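Sharing a structure with you now.
Heads up, one of the protein chains got dropped from this complex, but the rest are sitting where they should.
Every chain is named by a letter (A and B) in the order it is written, and numbering of its residues begins at 1.
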Amino acid sequence: MNPSTTSRVIFQRPRGLTDAPFSYCPGCTHGIVHRLVAESLDELGLTDTTIGVVPVGCSVTAYNFFNCDMAQAAHGRAPAVATGIKRVHPHATVFSYQGDGDLAAIGTAETVHAAARGERITVIFINNAIYGMTGGQMAPTSLPEQITQTSPYGRDPQTAGYPLRVTEMLSTLDGVALAQRVSVDTPRNIRAAKRAIKRAFEYQRDDRGYTLTEVLSTCPTNWGLNPTEAIAWLQENLAPYYPPGVYRDIVADGFQNVAEAAAAKRERLGETK
Amino acid sequence: MTETLRRPEKVLMKGNEALAEAALRAGCRCFFGYPITPQTEVAAYMAKRMPKVGGVYLQAESEIAAINMIYGASAAGARVLTSSSSPGISLKSEGISYLAGADLPAVIINVQRGGPGLGGIQPSQADYWQATRAMGHGDFQVIVFAPSTVQEMCDLVRDAFEVSDKYRVPTMILADGLLGQMMEPIVLPEALDEDDLPEKPWALTGTGGVRAPHVANSLCLVAEDLERINRARFARYEDIKRDEARAEQYRCDDAELVVVAFGACARVVKSAVDAAREAGIAAGLLRPVTLWPWPGAAIEGLLDGGGVVRRFLTVEMSMGQMVDDVRLTVNGRLPVDFFGRSGGIVPTPAEVLEQIEELAVTGGDAA
Partner (left out) sequence: MSTKPAPGFDRGSTPALSFLFAGFGGQGILFAGKIVAYAGLLEDRELSWLPSYGPEMRGGTASCSVTLADTPIGSPLVTEPDSLIAMNRPSLEKFEATVKPGGRLFYDSSLIDIAPTRTDIATYAVPATGLATEQDLKGLANVIMLGKLWHETRFCAADTLDAALEKAIPPRKAQLLEPNKRALALGKGL
């Protein structure tokens, strides 16, 4: 066989995505993250047994893009909807895909309690420090001094409070098997993000506990920057405030699942009495 | 119908427990709730029983979370139940609107208490408007059943699951603290098997790689499409109005004064009607069993029938809400009066009798 005459597919649309073109703005990183989720599910052979939950926000219509069963949830309630689905189909893979307003403002209670319960769901958290769909208002993750439509003089922590570091916060909860923050600003970081997202789905498959993957993302349109400038802004502003990294990984800590990790913690706290 | 050889055994149950047991026997294996007086026994009963039957009981972090868990579990194809009392139902209203918009079935119990706001915890019917008019934002209805006895608390739960699945419309049991807390002897229905439950070919189960993805969704950004979807749903509502409206008539045949009352209040009115009859007043009770669809045809029947009815009196445990529907149906053809107690007070038969007697007198020839 002459290799020069044989063509081989080395890159294509993942089976986990439909043929529908993305509706996101140029330079928005939603498309990248959608792809990473779909590729992870495909590679793990989970796409056909997956049920996804999409939020209110720019990814509100993401049920058009993921090629699996999907539910559209009320604003902030995706973890509750995912909980209902997972409890009915414990063997299905269930993920929610949520932005910062959805997950960390209106849906904070649902987010915290799904994590505390150790729901076997995979939460993908898009943090771009702004409300995209409604046109650029202050988010719970908007940075101090960040100018938005509803913080026109810059976010003043004295009146608007401080941004939430969600991954750090959830990493303290016993129900969480994996809490990690990644960024999709460079090819290398995108590859790392892919590995992280895939690991989160593996943890769900292996029944380890709740997983959160925060993805530092851009919003060129509402940041008022072109895509290249937006990436730079992420690197210079978001990443220092929200350092990427693994904040909790019970497997790395030597446990099979959150129950084991929680029991060990209880024992440890008991000893110090 | 076959004659049963042995009389079915009666058990003594609280209304709230009867609701829960009936749901289990209707094949419900998914309950998500949050504690609130006076419905907490529903959740407590489910917490005890669900693990024994392999079902899901989960105490959510809020009523909002609970109704959205219901949304997920219903989309996943399960028969689902949540239960609360008035303030909690307000919190659930967002989720109920989404259920309606996504055409998802669910049974929601409201064991009403006095309002508005935190109000009180004593029995009330002041959520009638909410249940029949404004169970959330947007163009939609929920089917509303109003039990009047503990036996009906049991029987109507089964019916609620059936119609909710049949029409893919969220369905409410509108009870109150009196019915929830009281015990009466009841006969429980046979439990359904999993095979008895309707198929849900639309459910989210995973595609299995053999079909196109299913989507549970209430979003529709194209106005023309949303109107088309809403019109189709309202066409289904017409079927529901035609086939599911229910009312009970008690001593109405020759009644000149017909009292309209539902739920716990109708029990009180029944006693008052009997007393009125003993006093020689031709009174009757019309009891809506479904509040939506509104059983207006039963009132029409009285108006068109023999023509003996001269006056209506609506009695409610509220400042007067259902009376609007009675007036809309009667449409000025006869006087419609109202008597109500609010804040958690259950009217006594004597009070209602007094109203009946007064109207019988002022009505001139009614007595």
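Simple rule for what comes next: contacts are C-beta pairs under 8 Å (C-beta built on N, C-alpha and C of every residue); 3 or more make two chains touch, one makes a residue touch a chain.
Note that this is a predicted model, so its numbers are computed, not measured.
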| item | value |
| --- | --- |
| Partners of the unshown chain among those that are drawn | B |
| Listed residues B:G72, B:G177, B:G263 or B:G340, member touching the removed chain | B:G177 |
| Residue touching the undisplayed chain, where the options are B:L91, B:I121 or B:V308 | B:I121 |
| From B:Q59, B:Q249, B:S271 or B:S342, residue that would touch the chain that is not displayed | B:S271 |
| Among B:K10, B:R133 or B:R242, residue touching the chain not depicted | B:K10 |
| Sites on subunit B contacted by the missing partner chain, in the whole complex | 10-12, 37-38, 121-122, 149, 177-178, 181-185, 267-272, 274, 346, 348-350 |
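As a convention for this text, only the chains that are shown with their structure count from here on.
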| item | value |
| --- | --- |
| Whole-Å gap separating subunit A and subunit B, where each centre is the average of the chain's CA atoms | 41 |
| Residues of subunit A that touch subunit B when the two form their complex | 18, 47-51, 53, 60-61, 63, 66-74, 77, 80-89, 92, 109-110, 112-113 |
| Subunit B to subunit A touching residues, read off their complex | 30, 32, 56, 58, 60-62, 64-66, 68-78, 80, 94-95, 98, 102, 204-210, 213-219, 221 |
